[in-house]
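A single protein chain has been removed from this complex, and every other one stays in its place.
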Amino acid sequence: MNKRVALTGNEAVAQAMKQINPDVVAAYPITPQTEIVQFFSSFVANGQVDTEFVTVESEHSAMSATVGAAAAGARAMTATSANGLALMWEVLYIAASNRLPIVMPVVNRALSAPINIHCDHSDSMGARDSGWIQLYSENAQEAYDNMIQAVKIAENPKVLLPVMVTMDGFIISHALENLEIIDDESVKNFIGTYKPDHYLLNAENPITMGPLDLYDFYFEHKRQQAEAMKNAKDVILEVAGEFKKLTGREYGFFEAYKLDDAEIAVIILNSAAGTAKDVVDELRAQGKKAGLLKLRVFRPFPYEEIAAAVKNVKALAVMDRAETFSNFGGPVFAPVRSALFDMKNDIKVVNYIYGLGGRDVVPEDVARVYADLEKIKETGKYDNLITYLGVRE
Amino acid sequence: MSNVVEIRWHGRGGQGAKTAALLLAESASQVGKFIQGFPEYGPERMGAPVTAYNRISDKPIRIHCNIANPNVVVVLDPTLIGSTTDVAKGVPEDGIFIINTNKSPEEMRKKLGIKTGKVYTVDANQISLETIGRVIPNTPLMGALIRVTGIIPYEAFVEDTKKQLEKKFRSKPEVIEGNLKAIERAYQEVKGE
Amino acid sequence: MANLKELSKKEEILTGGHRLCAGCGHGIATRMILNAVDDPVVVGCATGCLEVATTIYPYTAWRCSFIHNAFENAAATISGVEAAYRSLKKQGKLKENFKFIAFGGDGGTYDIGFQSLSGAMERGHNMVYVCLDNGAYMNTGIQRSSATPRGADTTTSPAGTVIPGKQQFRKDLAAIMADHHIPYVAQASPNNWKDLYNKAKKAFEVDGPAFINVMAPCPRGWRYNTPDIADIMRLAYETRYWPLFEVENGRWKLNYKPKKYVPVEEWLKLQGRFRHLFNPENRHIIDEIQAEVDRRWDMLLERCGEKKE
């Protein structure tokens, strides 16, 4: 049933989209997402999908048309990166607020300026408060698996929120890796048929979507959205459970790697997590109690689970591949540190900003972070709350 | 990590360095290896020096960064040697160089200015010209690489490459045949010191 | 040709109880246009007066399905709905036939929504786009747009002591849309309701995208006596400021030729937004407006293969 193949991240995501066979895809090319659009175009051109492919003139229109299609009652998708995601900004909120279960791969790329085509997480992290569920992927396998799970999560009646599935631009999107893909029929059965309650193309029950909603109801609608995001936690785990039955591959809010007895640990997302795991193995071989938490679900933010997972750690580094320019570190750092606030122990939590604009992160970089943590663990003190890793001073 | 073979490909935009890395990875994957194949992306256009990479291993590969110390360096275009590209950069003492040139390994060693490592040469341009009808050095170089490194069994590699080429060139059997012949010749003709 | 007797028997798509201003041109134009559609219809709307006033939660004045997305993306949104329709139809998941229409004001169409409109038209979606042109951003309080006539006093092109109102002439959007070479483009006025009805009917019937630019006066922004809307609309085409024409598969056709030459100031003088132009020091602006109206009229005659007067 599972087939072992070699695909690039973009091919894997396009493959997932082909198997999902959405009714509508509206997309605009942008490096490094472009290949997804190209692959998908060829599926359409060769009649391998039932999809109407809308070749919009911008990402703003990509998300707008996707919203229109989803509102109409279709399973609708798009894909983007960086500036394209930024151009969608306004409509991201509308997709989430209208409770449209859109699935969108985001191939992480740095935002301008100066213009840069390589990986960091400034794009998706910037969209973290738009009401979208966010799933991060370490490699092509996870990107593929997350895409398929995303459909089921998004469309769950307790959720009905759009989902972003991210992977690192070039590092994953353009790299050929091994992965296992599921057969078409199993994907089809796994995601099921999309049956919305209310949709535009219903002559019997016409609806109005996107009205003017003022102070008398707007707040209630936002409260519902907050609840849906909360519900998403259970649903994400439920879907992961079903996915494990199908594939044997295990997913949760995060992957805890040698974390149980760890005294020093790193929290990290996406492709650099793989590099960091190799470093953990080396440190373990040296007898050092190093561990790692690879965050998969950033929205909803699993703060209780993270706190529980690192409760025995003495020194923790949160690694962010994005800046918030808040003077308080990266976007993962602040909520992680806040999640640990109620804990009784004296855990030290520091932040490392790394890999901006595609700056390569090598094992030595990660090893340096663990070395710092070792020192913090011993002294109970840190020199810098926020460190820029791999930047030239 | 030590059982990972790391390969760096040097070429010019349009010569197929990226394609070679991806094809090799695909073939290695087919014989059950764990693989990575990825180019280094920049704003390069046709003609500019480009780099592509492979990791091939018996165990799952988790590391995601560029390759600094490749076990094998393949040079698709000998004019890159001595240019701003340092093709020998980071190569360990037992590193392997496979160079597309009609010159001897000894001459190339001089040109590379290295004392350690093993140097192999093969005239992939001439081979591809004679077999495929155009200068496409990437496929013959793969043949040479298989011979020198033994990373994939030759028969399995040929079989898989054939399958992959069939997907791409279904309507052009002569292209498939030419490429396979190029691989075979390079496999035979690659010279060491 | 349908007559009002018959047309009045059709079910209203836009119900009363919406909150457009008393005497708003949007209500008139929208009702007339939707009167021409027979299939179920999905309406998309750009942010603007029509959208805001017809869908104040929890009320909606739309008896059909309606979607508002944002200001600049009505065309893209409806193109998504239409794509969904085509996909679901193709897959046999939907039985009914639907028509699709997007409404935008001139702000949402000439300006911020222009790219989205151009894209949707170029892609060839089977949809009608209607611009309800009241010549300014009325929803936010009468700011100038690229549809605002030269000389008009708006809140961002106020008639000041140095700059007397809007400096530029209006963008000729219908001509730009005609240059997209879509099956149907028209400019219309609700005052000539038969003309507008026919144009809407054609727009819904053509296979592919259609665009109609409809004058929809705003009593507040234009500052005229509310009940006089018909006169305002009539003078707009009698003075040739707002010619009625259509472009069907690339063929330009003039739908109405005024019997006699009526100077544009006859139209201007009914509206408070042009009052300052009648001060002696601004007289030259009226002359410039007249010259531009004449120039564009001649150009239109040429396009329509009509003899120059």
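Labels A, B and C are assigned to the chains in the order they are written; within every chain, residues are numbered from 1.
Going forward, a residue touches a chain if its C-beta (ideal position, glycine included) is under 8 Å from a C-beta of that chain, and two chains touch if they have at least 3 such contacts.
Here, contacts and distances are computed from a predicted model.
Undergrad: What protein name does the UniProt record of the undisplayed chain give, "Glutathione import ATP-binding protein GsiA", "Pyruvate synthase subunit PorD", "Heme exporter protein A" or "Branched-chain amino acid ABC transporter permease"?
TA: Answer from the record: the omitted chain is "Pyruvate synthase subunit PorD".
Undergrad: Given the contact rule set out at the top, which of the displayed chains would the hidden chain touch in the full complex?
TA: By the stated touch criterion, the chain not on view contacts A, C.
Undergrad: Of the listed residues C:Gly16, C:Gly92 or C:Pro280, which contacts the missing chain in the full complex?
TA: Candidates C:Gly16, C:Gly92 or C:Pro280; residue touching the omitted chain: C:Gly16.
Undergrad: Return the single residue from A:Ser112, A:Asn189, A:Gln224 or A:Ser326 that touches the missing chain.
TA: From the options A:Ser112, A:Asn189, A:Gln224 or A:Ser326, the contact with the absent chain belongs to A:Gln224.
Undergrad: Touch as defined at the start, partner being the missing chain; which of C:Val52, C:Ala230, C:Val262 or C:Cys304 qualifies?
TA: C:Ala230
Undergrad: Extract the touching residues of chain A with respect to the undisplayed chain.
TA: 97-100, 160, 198, 203-211, 213, 216-221, 223-224, 227-228
Undergrad: Determine and list the chain C residues touching the chain excluded from the picture.
TA: Residues of chain C in touch with the missing chain: 4-6, 8-28, 31-32, 38-40, 54-65, 190, 193, 226-231.
In this text, only the chains that are shown with their structure count from here on.
Undergrad: From the mean C-alpha coordinate of chain A to that of chain B, what's the distance rounded to whole Å?
TA: Between these chains, centre-to-centre, one finds 35 Å.
Undergrad: Find the geometric centre of each of chain B and chain C from their Cα atoms only, then give the gap between the two centres in Å, rounded to an integer.
TA: Centre separation, chain B to chain C: 63 Å.
Undergrad: Which residues of chain A touch chain B in the complex?
TA: Interface residues on chain A, with respect to chain B: 4-6, 8, 32, 117-118, 138-139, 168, 170-172, 174-178, 271-272, 274-275, 277-278, 360-363.
Undergrad: Flag every residue of chain B that touches chain A in the complex, lowest number first.
TA: 1, 21-22, 25-26, 29-30, 34-39, 41, 43, 60-66, 68
Undergrad: Would you pull the chain A residues touching chain C in the complex into a rising list?
TA: Residues 23-24, 26, 50-52, 54-58, 60-61, 64-74, 76, 90-91, 94, 200-203, 206-214, 216-217.
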